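All protein chains but one are shown in place.
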Amino acid sequence: MMIKLTGGKVYDPANNVNGEVRDIYVRDGRIVAADPDARVDQEYDVRGKVVMAGAIDPHTHIGGGKVTIARTLLPEDHFKDEVAHTEITRAGTGYATPSTMITGYRYAEMGYTAAFEPAMLPANARQAHMEMGDTPLLDKGAFVMLGSDDFLLRSMAEKQDFEFIKDYIAWTMHASQAIAMKVVNPGGISAFKFNQRKLDLDEQHVHYGVTPRDIILTLARGLLELGVTHPLHVHGCNLGIPGNVETTLATIKATEGLPLHLTHIQFHSYATEGDRKFSSGAVQIAELLKKYPNISIDVGQVMFGATCTASGDSMRQYNGAKNADPKRWVVMDIECDAGCGVVPFRYRDKSFVHALQWAIGLETFLLCDDPWRIFLTTDHPNGAPFYTYPHLIRLLMDRDFRRETMLHVNPDALMYSTLPHLEREYTMYEVAIMTRAGPARSLGLKDLGHVGPGARADITVYNEDSNRERMFEKPAMVFKNGDLVVRDGKVIKVVNGATHVARPEYNRDIEKSLKSYFDRYHTVRMENFRLSDDEIIDGGRGEIIVQPTRARTSS
Amino acid sequence: MSGLTFRANSAPSERLNLSHLTPKRIAELSQSELMALNVGTTTKTLKLGDVFTVSGSAGDSVRIEGATNRMDFVGSDLKEGTVIVEGDVGLSAGRNLRGGRLDIRGDAGALLGSGISGGEILVKGSAGSLVGGLSPGDKFGMTGGLIAIDGDAGDRAGDRMRRGTIYVRGRCGSFAGSRMVGGTIWTELGFGTDPGMLLRRGTLIGPSVERMLPTFADAGDHDIVILRILSRYMASALGSAAPKALPGKVRKFAGDLATIGKGELLITS
Amino acid sequence: MTAQAEGDRSGEPTGTHIYNNVTCPFCGLLCDDLQITRTGSSLKVNNGCPRATAGFQRPLPAAKPLIRGSEASLEEAVKAAAEIVRGAKLPLYGGMAGDVGNARAMLSIADRTGGVVDHVLSEGQYRNFRVVQTSGWIMTTLTEARNRADLFVIVGSDIHKLHGRFFDRIVTPDETMFESLGGKRTVIFIGEGLDTSAATGPRVKEVITLPAAKDRIPEVLAAISAIVRGHPISSGGEEVKRNSLLASFLGSSGNADEIAGIKRADIEKVAEKFKAANYGVLVWSPPALNMPEADLTVHMMTEIVRELNLTTRFAGLSLGGNEGAPSAASTCTWQTGYPLRVSFASGAPEYDANRYNIARMLTDGEGDMLMWVASIGTDIGLPQTAVPTVVLGTPGLRLAQPPTVYIPVGTPGIDHSGQMVRCDNVVSLPMQNLGRSQLPSSADVLAAIEAAL
Partner (left out) sequence: MKVNGIEIDDTFAEAFGMAGTGVIITADTMKWARIAAVTMSGFGTSVIGAGAEVGIDRELSPDETPDGRPGVRVLLFGFSPESAAAQLKTRVGQCVLTSPGSACYAGVDTKKRIGLGQGPRFFGDGFQTSKRLGKSRYWRVPVMDGEFVIEETTGIVTDAVGGGNILILGNDRVGLLETAEAAVEAIGGVADVITPFPGGIVRSGSKVGSKYAGAIASTNDAFCPTLRGRVKSELAPDTIAVLEIVIDGLTSDSVAQAMKVGMKTVLDMGAPKGVTRITAGNYGGKLGQYHYKLRELLP
């Protein structure tokens, strides 16, 4: 079956194609080189339209216990957005924490074909994958969380051999079926269980004596030596605390050349100028990032409205719970493994703090000049639900629109940010980098995020529209593995996506230590902690794609 | 006062959702649109016209005759005007009422007036549990207005209530004012067991308590000025149906000390 | 797919098979360290609690699909079931006792046919959900409690009877990770008639019981909550009438020193232990909290936990979760946004904890057919109802009335593989296929019925 998309204006930064008119050929779910002799079974005339690879969200909380806690916590979030089934789609609910099927449909209807859950607890991995398994139309994957798990902290405190720790990292990725690794408030979630309420970069964990800096460097170096493509995904210390920009700058400097991905950096870029002791640190971050090409970021943009914050960072979420709206929140300590905190929240444009958070995010986008190192996220649903992406893209691509929007937000807040002075407008090419090529490269998705020959035929076709919000919220066509699944912004066919994992090499001997650890302390057997391939594939529901890792090295 | 009268042809075979039957909603629709509204709760559409015969002309009131306890959400979201019900109503009558008056001349099911923020609900008979209570997804139960019940109220009247007044001419069941954060519940014939469990703020008034929690502290006999205001308010809201003014002195119990304890249980008579 | 459970299935290897790390589906703890030996279709449990042993070792009676009491083939039964579902205006999908696969299949067919979904043990779960949906809470999980807690408070639930290995695995394990913190435990039981015998051994420093009657437990908790806040408390528990007040208070009856029949000093002592704990855990099993309006008891506990977290660490731990209740609730929540009691009649999910409570609906004559899945235990038989019923049940399921259509199904973790969610709603476990029978999973049968619609 050969499909041809004829005459589209193609933005494919991975292949240096910048708005050129190209024909794209698809055979059996993959993009193939142009072959004038081939018999075309189905041709789509996309002349005048913009063609890109399917978009990739590299950081979105779409699966796992905390999202389901959030769903339970806030039925009213769903009351306003109940979605009926159709002949082909299931019923469900939308809004800040949409149900799994609706998540899949709505992402696809926005031109996204892959989304990555960034905070999968090993102890909750099975459920996270089950939820992602019920999220159709998307390829997905998950970043497994370490850094507050007692096994790692014990190993570090006991000064275990670094190869041992690397084996544990790799084992955890295998066991939880992860593609990357995240650390959340390094050591802090564990410290909170010991009644420690704050843990700065160089502060010692009250029980283990290790510091967040140790943990970040250990995991980052471990992943590098294990050959995992995506660097350590860091949700740093002191989230949300004014002045935390200093922590973030120190964290960047701490890497000493190691690659690192700093996630939802907006929440970590707060300085303390002004009467309210709260101001933007985005300029300092952007400046320092220029000197550290090994660091990539995503923004975690805040958008105004009601949402629900869901995080593994139980320490900071407990602290933030006093601002919960509605006043209803959940904090959990989990399995000597991690924690979570679910706190509903409403960002208000007239609030000084919230408006400044909004401005800091936009500033970060506009000040960072390398789109290959910055990804478009709202940290769904923490900064805003993912449906706000088209609006966000318009804010980035349309200076006038941005200015107009600024008129409606708290004016005092804008005095503590450089946003009003920023003239930059993102280009289509840059947007394609930030939402496709960049995440694919960063996550090591070798055949996603581009439309060159060999790529999976995940393709989004947009109607050209100077109103970029309108353009990006309702693509003309979306292809998933060559199937036309969305037309005019509506799902017309439902297929399942694959689960992407990375499987760095490790020494099986680690299981001896782990087995003993599990048997002595845990309530789940090591054998059952591991998630088998079959559980994901589950009768044809899913497919596993193992993305390559580099050869393991030692320092 | 003019308005439409809906007379039930027979007792419905399924639960109905009658939230559409308010003067405002009726004014927005033509009669044929109105009678075609689905009020059923199964996969098969049950039109309003299949259940009711309509008479009268549209106006500021709606009358429902032959109502039964399978009719839910009667008078919900009412903002102005009057809904009068001859018969019983089901669950969540007067849900989210914001103004106007819902006059039920029979019994009401659970969650009567949940989410009400203004207006009045009058019930001739008795009401089920959770009068003015919290429905999942609400921040609070009742947040304003007045609910007056001639008969008894079921358990947990005023659950998570924040503002407004519930007046029960009969008895309140157990756990009245559970998790309440404000407002007033007044019973003429007394409370069941454990009223005010987790009461944060708010006032419970009645002649007796079947069993008092240990976390209510006896504060002694007092002439409490706010009760005089309350009596006057009731007189102005309910006219001849208003309760007789509270006595000069009541016994005050402060609680629930299991939480912030800024509420009070006042024993009258 | 065949639907037969027979003692002597021919063609099945008759040798002995040993299965390790088996997860037990018979209570919400999902202990996964069982060793099961299977010989033919009979199973032997090596290290299970009485409930697990009874569940695994229960002889599997021969069972065949039945249509109105007459034996039928699976295909016929599926067709008959589809017939009943197809004609329904409001099908009810109840029981829901199964694994995640079962929940997925029930939600799928309910969505397709505009039905209502609810779990047989929802009432217990709703004691928790009502609190989550009002104020939220601070909770912990089994492994965390096992290693960290220096204080366990068991509230109103006969945990040892309900969850036979809870003490053995969580309260009195051989080793804990933080010996200096949660090494020695104080165990407090609040409630009368609770079996305290398992709170013993070198790990247990002290056992205290406050034997309050079930419906007086909230008073004891309230008193503790007040004391940890530094509020004064009175005796309470009395009938109060204005004209008898003076007498009762001046009379200062002897029980002013008692709360809910417990000495005030004992309660104060316990409250002091709450305050002194490094990591306290309040444990309850929701189905056991059968005092009236029991969610208030849960709420009271979460208030205590919140208050104590201002100074130390404390958390709740809810057990229960039998018959796959957390699997049903979690799956329903991630697929619809709502924790059960959802109607798909309008095409979209509609959530109403009162109106779509299937037990209530059956009592009130709502719904016109009932699909009842009971694939784990045998004692959640079909409720009394006049509507046509389709039961997908484990053979031997106790039924108060014969269903219109009965289809025997296997048990997850015995007859087929799958996943289940543990009572703490965080961990889910793989369920092994122990090869006991060829019984189909309820999910497969449901999918077949849906396909036959």
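We call the chains A, B and C, going by the order they appear; numbering starts again at 1 in every chain.
Heads up, the rule we're going with is that a residue touches a chain if its C-beta (ideal position, glycine included) is under 8 Å from a C-beta of that chain, and two chains touch if they have at least 3 such contacts.
None of these values were measured; they are calculated from a predicted model.
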Chains still shown that are in contact with the chain withheld from the display: B
Sole contact to the chain not displayed, among B:P12, B:G154 or B:G182: B:G182
Residue ranges of subunit B at the interface with the undisplayed chain: 144, 163-165, 182-184, 201, 203, 222-226, 228-233, 236-237, 245, 262-263
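Just so we're on the same page, only the chains that are shown with their structure count from here on.
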Contact graph of the chains (line, ring, star, complete, other): complete
Most centrally placed chain - per-chain CA mean versus overall CA mean: C
Geometric centre distance via CA averages, subunit C-subunit A, whole Å: 34
Between subunit C and subunit B, distance of the C-alpha-averaged centres to the nearest whole Å: 34
Averaged-CA centre spacing for the pair subunit B and subunit A, given as whole angstrom: 47
Residues of subunit C touching at least two other chains: 129, 133-135, 351
Two or more partner chains touched - positions in subunit B: 136-137
Of subunit A, residues touching subunit B in the complex: 74-76, 79, 326-328
Subunit B-touching residues of subunit C, taken from the complex the two chains share: 88-90, 113-114, 129-130, 133-135, 218-219, 221-223, 225-226, 229, 231-243, 245, 249, 259-260, 292-293, 296, 299-300, 303, 343, 345, 351, 353-355, 366, 368
Of subunit B, residues touching subunit C in the complex: 14-15, 41-44, 72, 91-92, 110-111, 134, 136-137, 155-156, 160, 174-175, 178-179, 194, 197-198, 207-218, 250-251, 253, 256-259, 261, 267-269
